[in-house]
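Omission of a single protein chain aside, the complex is shown with its protein chains in their original locations.
Then we have chain A:
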Amino acid sequence: MSPAIASVELAIETHGLTKQFGRQAAVAGIDLAVPTGSVFGFLGPNGSGKTTTIRMLLGLASATSGEISLLGRSMPGSLRSVLPRVGALVEGPAFYPFLSGTANLRRLDTADPGASAATRAARVQHALERVGLTHAAGKKVHAYSLGMKQRLGIANALLMPRELLVLDEPTNGLDPQGTREVRSLVRSLAAEGTTVFVSSHLLAEVEQMCSHVAVMRAGTLVAQGTLDELRGAGEAHARLDTPDPVAARQVLERLGLTPVTLVSAAGAPGHLSAALTAAAPAPEDIVAALVAAGVRVRGFTVAAASLEERFVALTGEGFDVAQ
């Protein structure tokens, strides 16, 4: 029973989750562990299998193999008792264009067998307020901008009190203001105790919103953990600005570092960068050695690996589309 007890802490847990489309594995045996109460970023370039994973989590597509547990219950077996507790935005919003925003939300609310008709109007109203769409509630959805549809999609996920929100690229098509609003909405939902699982291909977004992150690359999970764990897994870099790059390079090499010359935009070769491995001397000792060797130091900074470097290293293709 121990694996089951461990799963109590996890809002989403998968083991060897796989989805095969013909011969292509869109998702290849991933083991997700999303802690209850976390804001979990599901990061990966386009085509890396995020939406496919979400479809399997929600019982829309069947897994080729592997196990899923959502809110402590196995899916899709417990679909009817689990899904009412889950709000979702999958692969962008979708609505009846010939109905108003309000009518669309009412329609989708009636599909939830547990949603009370008596409170429907109030819940729809409240959800629209939360995403700032009250002014456009009566408009037909075909007159909505993509950003407004996106908000309406989030409103749909908020029609009932949820324990888990699954948001697939929720800021797609939103302007910077809208993006900020979604971010603060996610934070306030998380503060209320809702677990938020949010997919994105934008690192900055995940970095600003999430406590945990998992990184997908071509259907596989290449990293998973808290944001700090992922950051810490990368090496810090020392960065040196000097008019004596040749001498500086010799000193750094003598200290066991492998400096890289960074060419500035102006083409001046005055910047060196070196990874600070565990064996490297302390930064202050590096500077002392440089000065002792007569290297003139204009600037010396130590920076933790940016998450972006980490992401690019993990996904290989960076922000490019897989395949």
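Following the convention adopted for this analysis, a contact is a pair of C-beta atoms (placed from the backbone, for glycine too) under 8 Å apart; a residue touches a chain by one contact, two chains touch by 3 or more; residues count from 1.
FYI, contacts and distances are computed from a predicted model.
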Protein name, per the UniProt record, of whichever chain is missing from view ("Phosphonate C-P lyase system protein PhnH", "ABC transporter permease", "dihydrouracil dehydrogenase (NAD(+))" or "Protein-arginine kinase"): "ABC transporter permease"
Selected from A:Ala88, A:Ala127 or A:Ala248 as touching the chain missing from the view: A:Ala88
Residue of A:Ile30, A:Leu58 or A:Ala223 touching the missing chain in the full complex: A:Leu58
Full-complex contact with the absent chain, from A:Asn46, A:Ser74 or A:Gln125: A:Ser74
Touch list for chain A against the chain that is not drawn: 1, 4-5, 7-9, 36, 55, 58-62, 69, 71-75, 77-81, 83-86, 88, 90-99, 103, 106-118, 156, 160-161, 163, 193
